[in-house]
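Every protein chain except one is present and positioned as in the full complex.
Chain naming follows the written order as A and B, and within any one chain the residues start at number 1.
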Amino acid sequence: MTLLSVRDLEVVFSRRGRRPVRAVDGVSFDVRAGQTLGLVGESGCGKSVTSLAILGLLPKRGVAVNGSVVLEGRELLGLPQEELRDMRGRDIAMIFQDPLSSLNPVLTIGRQITEVLERHFSTSPRDARTEAARLLDMVGIPSAARRLDDYPHQFSGGMRQRVMIASALACKPKLLIADEPTTALDVTIQAQILELLKALVVDSQAALIMITHDLGVVAGLCEKVHVMYSGRIVESADRRELFGNPRHPYTAGLLASVPRLDQERGTPLRPIAGSPRDTIPWSEGCAFAPRCPNRIDSCVGAPPVLLPIDHVSGTGEHDLRCVNPVPVPVAVKVTARRRPTAGIASKTRATRTTRPRKATS
Amino acid sequence: MSLLEVSDLTVHFPITEGLLLERQVGAVRAVDGVTFSLDRGETLGLVGESGCGKSTVGRSILRLVEPTGGSVVFDGTDMGTLKGESLRTLRRRMQMIFQDPFSSLDPRRTVEDTLAEPLRAHGLAPGKLAHERVTELLDVVGLPRNSGSRYPHEFSGGQRQRVGIARSLAVQPDLIIADEPVSALDVSIQAQVVNLLEDLQQKFGLTYLVIAHDLAVVRHISDRVAVMYLGRIVEVAPAEDLYRIPLHPYTIALLSAIPIPDPDVEDRRERILLRGDLPSPANPPSGCRFHTRCPWKQPTRCDTEDPVLREIPAVAGQAHTVACHWAEQIQAGALRPHAVDVTSTSAIG
Partner (left out) sequence: MSLAAAETAEIALETLGEEQAPKGEVWRRLRRNPAFIIGAVLIAVFVLVAIFAPLLAPYSPTDRQWFDEIRPGFVPGPRGENLLGVDQQGQDELSRIIYGARYSLLIGIVSTTLGAAAGIVIGTLAGAFGGWVDGLLMRLMDVMLAIPGLLFAIGLAALLGRSLKSVMIAIAVVNIPLFARLLRSSMLAQRESDYVLASTSVGVRRWRIVVQHILPNSLSPVIVQGTLALATAIIDAAGLAFLGLGSADPSIPEWGRMLADTQRSLASAPQLAFFPGLAIVFSVLGFYLVGDALREALDPKLRR
């Protein structure tokens, strides 16, 4: 059952005296209830702007949003502010990258969570407080009840992010959008937060859109992955299919340019040439063409279309926006080179560690 | 003789209180006794998460931050004894690449000015020679020759980082300390810069100290790797050994936390999750600093005795040192990780 349906979403930023910037240039995807989806791309690809557009959080002036965003049959674009506010938090909640600036520094965190509850459910202050304590406990904050009266600056980065997650889940939204939630955190804290997200999403059955530039994060978390470049989706597939069989030169390039713990140490890194600035507008051809090792003549001239292709492994569809994709045998060779190392040992029953506390509902 | 020998390096930042007369009431022990050496031509990776003190180590070696204890000996010269002009001249031989390609270049000076500045500071290329040398440097780092007349804001992050690298090469140093050289860059650009650094090392016989939090990058580029936690080194080993056979519980947890872009590996791997947050560097835990979060903590020794870095003979290959009382037992599988009581950890401030 489709929870959210985005069709031909376009976001154009205009400023006086400058060329308009097409941050999002025709993005379409669906999210099913309970599904975890990954939006992957580097800076400037439009992934964050997409999420802001869905929630109606973009400024009015100088920004044109077109297309359609339908949540459970209701069109979100163009909704009046009042209805958008009702929807935010209750139906869709968002977690941002920097918890320090997303939390109000002069309110206690207890207040920030109870505020959400009181607004959407008209909960009594006492009930809201009890619920807030329960939520903090659920996200793994020790001495939750006591910490309700603490201020954001009294928490560490990882803890603040947990608070954000707690407040996002307060109203049991159907869809959770996480925009680079762990990018600013240390890797061990990131692992904690990702495990927490995984567990909570499973428990609450909310759908999750994970926005990140880190392919490793989506590999462990997201059922389906969309790779974005310069405002459009260039490849979509289920995660096994995408990582096992990356066909778009950009996706393959990203995978080949990142050093991996499970590869031989001496494996050379194959960077993608040029920089994200070396791009042409989609209307003139493929935006990745200036940097693409697989570029052919037909890449420039007419924009490539997102089309389904045959999948090799895994289930589900594999969509690709490329006229000269990476051939399949190369992708298979990449798989063969990997071997497990002790640092990433497989789980055995004897060494299984305890998981973060789950919600007891 | 090693090119760089760091012994018991300490950097404490005082915490003061009081309105009129500031008294010191404590100290942030950013670096609390770090010892390592670096041979000519080698690349040592220094890894750890925020708050471990690795950046401070880098800066205190160059004396951009003054050490409060210990010694730094560069090519036989004790850096602590140098002042003024002699320090300035020695600085020529050790350079730094900074993390942020945006703030490490003066926005009001052209690239040429920025690259010529080190040359002028040491009288290396008077007059016209400076321009030629700048062009050479631009070539070496793969930037277009006409970049000299442009300003930093006209370049992308990756290109600015190349300018930073060119600047560090200008005076032909022996040692380059790279403080998070690629973490501020887009993923697809990181590989370019990493490859460039490797090429330059080959070409000019450079010695690198690479400070980073991205373990995959560090493993790729380093010969040996040192892991830091809360101001101390907890493990040092050849890169391959560290990643194949990590001995210190922190290293094991760190490695298990790194996401790998392979769904099968991710699903199957064992994750050692640390609980809680980093303790305050102003008030480190007693005994082993990691004991408050350690999944292998034992009832004896861990909270009373501070472990020393010691060599583990059981492991094959070069020297593998670790600061843990129970390293051998953990490695042999005799000890199992267990849940850590979260309330015993203290969050930062």
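Assume contacts are C-beta pairs under 8 Å (C-beta built on N, C-alpha and C of every residue); 3 or more make two chains touch, one makes a residue touch a chain.
Because the structure is predicted, anything quoted here is derived from the model rather than measured.
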For the chain not depicted, the shown chains it touches: A, B
Residue among B:Leu3, B:Val28 or B:Leu105 touching the omitted chain: B:Leu105
Touching the absent chain when the full complex is considered, from B:Val73, B:Val140, B:Val171 or B:Ala282: B:Val171
Missing-chain contacts mapped onto subunit A: 15-17
Touching residues on subunit B - with respect to the absent chain: 59, 62, 64, 88-89, 91-92, 95-96, 98-100, 102-109, 117-118, 121-122, 151, 153, 164, 167-168, 170-171
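Methods note: only the chains that are shown with their structure count from here on.
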Chain centre separation (subunit A, subunit B; CA means) in Å: 30
Residue ranges of subunit B touching subunit A (in the complex, touch as defined): 49-50, 156-159, 186-192, 194-195, 213, 215-217, 219-220, 239-240, 243-246, 252-278, 295, 336-337, 339, 342-343, 345, 347-349
Interface residues, subunit A side, partner subunit B - complex: 42-43, 140, 142-143, 153-156, 158-159, 186-192, 194-195, 213-220, 239-240, 243, 253-255, 257-262, 265, 268-273, 275-277, 338, 340-348, 350-354, 356
